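Before any comments, here is the structure.
Only one protein chain is missing from this complex, and each of the others stays in its spot.
As written, the chains take the letters A, B, C and D, and residue 1 is the first residue of each chain.
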Amino acid sequence: MFIAKVIGKVVATPKHPSFAGFKLLFIQPYITKDNKFTPSGSSIVAVDCVNCGEGEMVMFTQGSSARMTECTKDAPVDAVIVGIVDSVEVEGKSIPKP
Amino acid sequence: MFIAKVIGKVVATPKHPSFAGFKLLFIQPYITKDNKFTPSGSSIVAVDCVNCGEGEMVMFTQGSSARMTECTKDAPVDAVIVGIVDSVEVEGKSIPKP
Amino acid sequence: MFIAKVIGKVVATPKHPSFAGFKLLFIQPYITKDNKFTPSGSSIVAVDCVNCGEGEMVMFTQGSSARMTECTKDAPVDAVIVGIVDSVEVEGKSIPKP
Amino acid sequence: MFIAKVIGKVVATPKHPSFAGFKLLFIQPYITKDNKFTPSGSSIVAVDCVNCGEGEMVMFTQGSSARMTECTKDAPVDAVIVGIVDSVEVEGKSIPKP
Partner (left out) sequence: MFIAKVIGKVVATPKHPSFAGFKLLFIQPYITKDNKFTPSGSSIVAVDCVNCGEGEMVMFTQGSSARMTECTKDAPVDAVIVGIVDSVEVEGKSIPKP
């Protein structure tokens, strides 16, 4: 899983039927560098499985494993948010959230 | 899923039988940076599942999940368009389409 | 799927039994930039499923979907050529082949 | 599999039920260059399957194969630690751990 920040949402009216009812969030992956969070990699559209909100740090799962939640089962989904991150500790210190 | 712009189409006459009838679109992934869309990453050939057209912003699914639509089931397909993007909102503001 | 040019072939005598009889081609992925094809990304060994030849532009499938053809079924294969590209049109114009 | 160093841990209280009881470690992938370890690529959240600790070098598995351990079976997990690395030898010499 990777860490990301929820930066927005995506509205798509014409879409595959299995997406009906999905909350589609727009997330920006973050890595840590010198014990700070820094954005890294492409922004992603992910299905929200844990009822998170904009600005929160989350962790998300990609690939076939993204279909292993109840809501995404058998859907053409390759990214799902699986947890809201309370804290990331590196060398015993909590990394400040961006 | 990632966001992309439909930039063209691909014609391939000799091809795997399961591709017969597929509408193959050529898409360019986009990310957001400083609240603007910017192209990022390799252009991709994707199967169209939602009847979209050139110039539209779409979201697409990759990997095994790309086989989870009716038309792509069991086909050697690793990228499928699953929605037409109406809007992407970041920090409450709609990102202008490129 | 991505677009690639067939640039050569690979000979591997000691190999997994399921590769016996496979035609292994060496391909270079291409993307489009400013309406021209340009090589991008790592050269790849792909199984040929459509009887293509050196110099041709093809499209290929990666990951588990590469096992969805008759010849690659259940084989430890992660890249297969699924079509010979006749043309790629961007904004109504055919991109010249490299 | 890739080599990584365990650099910390991740606490996520609201999360997918299948993550209950998982030890979530934060790891930094390393590659070798000129016979030295050097960090490379994005920091990752991985499930610990081998009871490792902070500072240790490990190897981890990604994608659907990350679900092939007893603890991660059928869970929406795409990264799992599968071994603690004792040594990596390149050209007959052990690479010093970072």
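Going forward, contacts are C-beta pairs under 8 Å (C-beta built on N, C-alpha and C of every residue); 3 or more make two chains touch, one makes a residue touch a chain.
Small disclaimer: the values here were computed from a predicted structure and weren't measured.
Trainee: Name, in rising order, the residues on chain C that touch the hidden chain in the full complex.
Mentor: 7-16, 18-19, 24, 26, 42-46, 54, 63-64, 66-67, 74-79
Trainee: I need the residue numbers on chain D that touch the omitted chain, in ascending order.
Mentor: Contacting residues on chain D, toward the hidden partner: 1-3, 29, 31-32, 40-41, 49-52, 59, 61-69, 72, 80, 82-91, 95.
To be clear about the criterion, only the chains that are shown with their structure count from here on.
Trainee: Suppose chain centres are the mean of their C-alpha atoms. Which chain sits farthest from chain A?
Mentor: With centres defined by C-alpha atoms, farthest from chain A sits C.
Trainee: Report the inter-centroid distance (CA atoms only) between chain B and chain D in whole Å.
Mentor: 32
Trainee: Taking each chain's centre as the mean of its CA atoms, how far is chain B from chain C in angstrom?
Mentor: Centre-to-centre distance between chain B and chain C: 20 Å.
Trainee: Considering chain A alone, which of its residues make contact with at least two other chains?
Mentor: Correct list: 63-64, 66-67.
Trainee: Line, ring, star, complete or other: which one describes how these chains touch?
Mentor: Contact map by chain: line.
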